[in-house]
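Part of the complex only, each chain left as placed.
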Amino acid sequence: MIDVLYFAWVRERIGLPRERVETRAGTVAGLVEELRAREDRYAAAFADLSALRVAVDQELADFDAPLDGVHEVAFFPPMTGG
Amino acid sequence: MAIRVQAEPFDLGAEADTFAAAQADAGAIVTFTGVVRDLPGGGLDRMEIEHYPGMTERALGRIAADAMARWDLSDTLIIHRHGAMRAGDLIMMVATAARHRKDAFEAAEFLMDYLKSRAPFWKKEHGAAGGDWVAARDEDEDALERW
């Protein structure tokens, strides 16, 4: 089980800020495929990965990052702080 | 080295004074303050800043530590707000103290460049036509390349 978090418009499209996900995926990209297959709102949120960023256990990561031993994965658009 | 992520407003003058007074051997102090701008033509009802609690503090802590390692600094400060703000409100500030001005300036710009593109904050502008997530600017991403 992994905690999956969504921020900004990813959160709005999917309709929730976080959820517990049972996954067999080996990488973030595999997790994205599983989520996309769930419902249209997930497919819409993950339609263009180039518009998304991912953090694995609160560190920025790539979509090919492994999920082995990972507790938390977060998806969000490019940051706009400051 | 202090990092504060908070919903509450902060007082630029008081923060600047406190920061400056704590520096024993610094000859140069630089501050940067980010202010909520109105929409073009006006009409900003509010700006909302979302962040990723936990990751935010880690990311800012690492950025500040990188700056301390890279320049000859005596201190750094980062304050960033989240939640709802109005035009003219202060969003965030950074401060750097160094023996020489070049270090203080460069480190402050470095902190801002990384904070803009590597710390998990997202801005949404609410106007008469509804809410819009602020898009990341290519030039903010490009700004990282100089470091």
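All chains are identified by letter, namely A and B, in their written order; residue positions are counted from 1 within each chain.
Convention: a contact is a pair of C-beta atoms (placed from the backbone, for glycine too) under 8 Å apart; a residue touches a chain by one contact, two chains touch by 3 or more.
Because the structure is predicted, anything quoted here is derived from the model rather than measured.
Chemist: Using the labels on the shown chains, what is the complete copy formula?
Modeler: Counting every chain copy in the structure file gives A x2, B x2.
The rule is simple: only the chains that are shown with their structure count from here on.
Chemist: Between chain A and chain B, tell me the centre distance in angstrom, where each centre is the average of that chain's C-alpha atoms.
Modeler: Result: the chain centres lie 26 Å from each other.
Chemist: Any idea which chain B residues touch chain A in the complex?
Modeler: Residue list for chain B touching chain A: 34, 49-52, 54-55, 58, 80, 91-92, 112, 115-124, 133-136, 141.
Chemist: Give every residue of chain A touching chain B within the complex, in rising order.
Modeler: Interface residues on the chain A side: 5, 7-9, 11, 55, 58-60, 74, 76-82.
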